[in-house]
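As you look at this complex, bear in mind that one protein chain is not there, while each of the others sits in place.
For subunit A:
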Amino acid sequence: MMTILGVPTQALFGQLLLGLINGSFYALLSLGLAIIFGLLNIINFAHGAQYMMGAFVAWMLLNYAGLGYWWALILAPLAVGLFGVVLERLLIARLYKLDHLYGLLLTFGLALIIQGLFRQQYGVSGLPYAIPPELSGGQRLPFMFLPNYRGWIVAFSLVICIVTWLVIEKTKLGAYLRAATENPTLVQAFGVNVPLLLTLTYGFGVALAALAGVLAAPVYSVNPNMGADIIIVVFAVVVIGGMGSILGSILTGFALGLVEGLTKVFYPEASATAIFVIMVVVLLVKPAGLFGKPA
């Protein structure tokens, strides 16, 4: 058996793949958080709950409407994104003139309510969701076995992140978004409908979380607590990457997934804490985050 630094290559690549998959979720989730924070100045603590809702909507579509994975991939982000739009219009929009803390409290409260409702209805044992037949099975690579669905998660997340980044950096809509992130008052004074931009941006960020939830449904069990578990790590990712930095959140998400995977191989005891240790170090050395601009 081949080994690298005393670790069997199979195990090493296996953990790297797992890390990359976690990293895909970190990237998708922190990307949504970064976009929302950048424009709305809201730290969206409901992000984990919205990710969980995406997975649940996928499960409901299958079990109540007979609509499978590919439908869920489109419909769940739309439905949860729409829910986000309503939340923004009804509640969050009232907080823009207040301190960050109020947005954080509101969305944290919403997260607790949403998770409580789902726990009440579906319990905490988790519901199964099958890998779509088109993506079952796997590839035997020279150094490891790659399950198709896991490869799909990484590739699809990467494509979504890149497309989102391109839209923000290269399109007119993205220019409005970047400009309104810098100076919403002036953009509005040019005649742009900034409140609508804020609503759509929140809806889009939430839809990204739901999309991640659908991707996660076949690999993690569909569980009311799935969002609460992952979101703490995602916040650490956002802090490390730099609040509001789009590219930073994508790169940091994937990179920290890999770091976590490597830690599992070489020092498993630290795997749960590695990201937080990195966060502390980054905050000490570069308080605005790796890609953040100092305030």
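Brief remarks on what is shown
To be clear about the criterion, a contact is a pair of C-beta atoms (placed from the backbone, for glycine too) under 8 Å apart; a residue touches a chain by one contact, two chains touch by 3 or more; residues count from 1.
Everything that follows uses one rule, which is that contacts and distances are computed from a predicted model.
For the chain of the complex excluded from view, the name given in UniProt is "ABC transporter ATP-binding protein" [choices: "LutB/LldF family L-lactate oxidation iron-sulfur protein", "ABC transporter ATP-binding protein", "Protein-glutamate O-methyltransferase CheR" or "2-oxoglutarate oxidoreductase subunit KorB"]. Which of A:78, A:91, A:158 or A:179 touches the hidden chain is settled by the complete complex: it is A:179. Residue in contact with the omitted chain (choice from A:9, A:148, A:188 or A:221): A:188. Residues 172, 175-176, 178-179, 181-183, 185-194 are the ones on subunit A that touch the missing chain.
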